[in-house]
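Structure first, commentary second.
We show some of the complex, not the whole, and keep each chain where it was.
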Amino acid sequence: MSPTGGFHPPPEQGGVVWIDVQGLGDEPLLRQLGERFGLHLLALEDLVNAPQRPKIEEYREQVLIITRMARFAGRAELNDEQVGLVLGPGYVLSFQERYGDVLEPVRVRIREGLGPIRSAGADYLAYALLDTIIDGYYPVVEHLGEVLARLEDQILARPGARTLTRLNRVKGVLVALRRGIWPQREALNRLLRDGSRFISPEVRVYLRDTHDHAAQLVDVVDSHREMVAGLLNTYLSALSNRTNEVMKLLTIMASIFIPLTFMAGVYGMNFEAMPELHSPWGYPALMAVMVLTAVGMLFYFRRRGWLGEPPDDDDSDDES
Amino acid sequence: MSPTGGFHPPPEQGGVVWIDVQGLGDEPLLRQLGERFGLHLLALEDLVNAPQRPKIEEYREQVLIITRMARFAGRAELNDEQVGLVLGPGYVLSFQERYGDVLEPVRVRIREGLGPIRSAGADYLAYALLDTIIDGYYPVVEHLGEVLARLEDQILARPGARTLTRLNRVKGVLVALRRGIWPQREALNRLLRDGSRFISPEVRVYLRDTHDHAAQLVDVVDSHREMVAGLLNTYLSALSNRTNEVMKLLTIMASIFIPLTFMAGVYGMNFEAMPELHSPWGYPALMAVMVLTAVGMLFYFRRRGWLGEPPDDDDSDDES
Amino acid sequence: MSPTGGFHPPPEQGGVVWIDVQGLGDEPLLRQLGERFGLHLLALEDLVNAPQRPKIEEYREQVLIITRMARFAGRAELNDEQVGLVLGPGYVLSFQERYGDVLEPVRVRIREGLGPIRSAGADYLAYALLDTIIDGYYPVVEHLGEVLARLEDQILARPGARTLTRLNRVKGVLVALRRGIWPQREALNRLLRDGSRFISPEVRVYLRDTHDHAAQLVDVVDSHREMVAGLLNTYLSALSNRTNEVMKLLTIMASIFIPLTFMAGVYGMNFEAMPELHSPWGYPALMAVMVLTAVGMLFYFRRRGWLGEPPDDDDSDDES
């Protein structure tokens, strides 16, 4: 919590107070803050009890905005964190679940005076925070797109149980992302439709932009999910293809050698009256027949496309 | 039924009467209760005939709230029970299908005076009961999440018909949960939108919170269901993989020994004119050829990754 | 048609006329009835031409209610029948597609004076008829639930083409049921929302109850359909398991005997210089090697769990 001393009531005559709380463990401090700014008990509970559904709720003296922020923690592990905002007349309170610098871009904009952030009101600051949070989803979603592209290559090259597990993990992350973004979009939509005393028409135009970004994110997440479904089909068919190849090898080996072994078996019989056995051409003639049989089988398999490259791999001529 | 004596009409001048009925078998008593509080015949029927759809209905002198409460009975067996509430001016009646202490947390809050429950009106008591009921879903849903995580491990390790049966059972429980929570969410939504004479604006803010919890539960149940669908795909592909392994063993055995057996068969033939049979090097030379053939096949299978660990299991280097 | 004589116009000063038409073949009579009660031509057509979509339509002098009633005819064969109601001031006409006693419960209630049916108006009678019709779905839906439970057992025990056909038939019945109940629910919903001159506020409360029952039926039918989808997956995986078992037996037989046959083939060769053949220990030694090989293979298969019970069937210890 940046200002550690006693809080002053928000100034009425201009300027905007922003208090940023990082980590939600220090309960007495949070309660003191809640009292100072007249937060409703339920609002304070929503801010502090971390996994809440994103929403925007109007209270008598503030708007409570519960959002969810996404960051990647390693591979395909999503690290999402709740960020709660309270927008009141002349002040914004932000409550982050963990210590971190995710709102740093806003601080930079304030420090360097970029855009209207220094001259505008508390509602613009709230918008800037919301926008930063929503924008934080873009790298996550793009990263997932790259992971999916990599998984597609892996599935075609060597499908295995681990690839499927990864695909399912990506799908789980996408479901979690959608679960995070969708209610934010809905909440922004309702805010835009019904309006609020705490948000000026000028800032509403900006919030509409944030809403569009959220909607776009939902779209991208949904088409990523379609891609996951497509990859699943590719995976299942790759498995099926692999079984097919194993079967083909078995069938080729068996089909070639089983007749030959039979022929050898015939001339291994001990009948007394087998004239072929006594002919000097018997052995070379049988050998010739065996070779011809094997070559014939190979030719047959080749014509069916079971040997070498499958025939559907060199159709580079059917350009569209 | 806690108060077994005669009922007194609810006091008008303050205080809230709460009558908690556990078990719905004592019909005359229930009818007497219905008459005393002027319950509509249909409301009484809904309260008593247990598997009703959760709903909130406004009657002339009361609001009828039918909810469903979830508890686990053993493994993945859901034990859901109807709890009906009647909220009238100055009184709340609750009807539980079975004896049990599920509303105990509310009693504790009353006894110990936690929160505004002792000073607030009947509507706040109804909210507290509703909130307790909805909160009761959280451990169930979390437990299901753990069951799913365990099932995922089992499916990867040893997929079998029982795992699938269990997966289907979990899916059934999720469907039942959604069927229980969804209409409660809808009913709360309608109540918040249309309002009610029996609920003060202060309590509406609290009910909005309960509605958010119900919505969050629906979200979690839905993503659990997505997870079940993903596990189903994993299961089917694990089955397919297992067949593949059986096939691979058969193909390896057959491909190695079938050519060798053929060679042995050739030199088991009884032709008189087979010069190899008379050479002292014939036998060791054929043995050498056989060993070379077998080693060649093994080498081929090893290169295709059919022996030992499959090649897609040691790709620990493609960190994202 | 119960009253075969001339119809009298409905009395205005009290009492309710109910005319129940069973079988829709006697066209002149129906037309006469339509004229007497001033039915719109389209209403009469909807009543008489049997497979109409369930709906509630307001005409100038009546409300037309087209419903569908479900009964089981034998196994999983659904027998659904249209029942049309016309509610006017002081009278109710009911048109059943076939002769039958499905509205008998209402007659019993009238005869025995149960509930307010004798004192209430025509709208209550219409409600009672509607309620009886909707309640008639419950045994059908419950029966389907039992059929599904039985099918689940069959699928696990011995999956076959007939089981699948039955599953598809149950699915078809569920689709047909939903097609019957859903529009009734919708129609009741619209009636409750928009109201009607012909239905008093008292009866609306009753109709709300009927609407809830229809909604609950839709819920149950939907979860039955989810169950069918789950059973389908079980069925497909049972098929896959069966193929797997066949493959396993083949692989075990082949893997054990193919190497043995090869060894026998080797010592069946006719090379002159095979010292083993002349040793007195040659034959017993080879026999010992063969037995060891077979036992080794069996041991390997046992360790992989291919013999006897599969290893995932005795995991009774992982209680949750």
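The first chain written gets the first letter, and so on, giving A, B and C; residue counts start at 1 in each chain.
Heads up, the rule we're going with is that a contact is a pair of C-beta atoms (placed from the backbone, for glycine too) under 8 Å apart; a residue touches a chain by one contact, two chains touch by 3 or more.
Keep in mind that this is a model prediction, so the values were computed, not measured.
A single sequence accounts for all chains of the complex, and while 3 copies are shown, the assembly in the file contains 5.
By our rule, only the chains that are shown with their structure count from here on.
Taken as a graph of touching chains, this assembly is arranged as a line, each chain contacting the next along an open chain of partners. A rotation of 70 degrees, rounded to the nearest 5, superposes the Cα atoms of chain A on chain B.
Averaged Cα coordinates give chain A a centre that lies 37 Å from the centre of chain C. If you average the CA atoms of chain B and of chain C, the two centres end up 23 Å from each other. The residues of chain A that reach two or more other chains are 268, listed in rising order.
Looking at the complex, you find that chain C touches chain B at residues 156, 205-206, 208-209, 212, 215-216, 219, 223, 226-227, 230-231, 233-234, 236-238, 240-241, 243-244, 247-248, 250-251, 254-255, 258-259, 261-262, 265-266, 268-274, 305-306, 310-313, 315, 318-320. Per the touch definition, chain A reaches chain B in the complex via residues 40, 42, 45-46, 51-53, 55, 57, 59, 74-76, 143, 147, 150, 154, 158-165, 168, 171-172, 175-176, 179, 183, 232, 235-236, 239-240, 242-243, 246-247, 249-250, 253-254, 257-258, 260-261, 264-265, 267-270, 274, 276-280, 282-283, 286.
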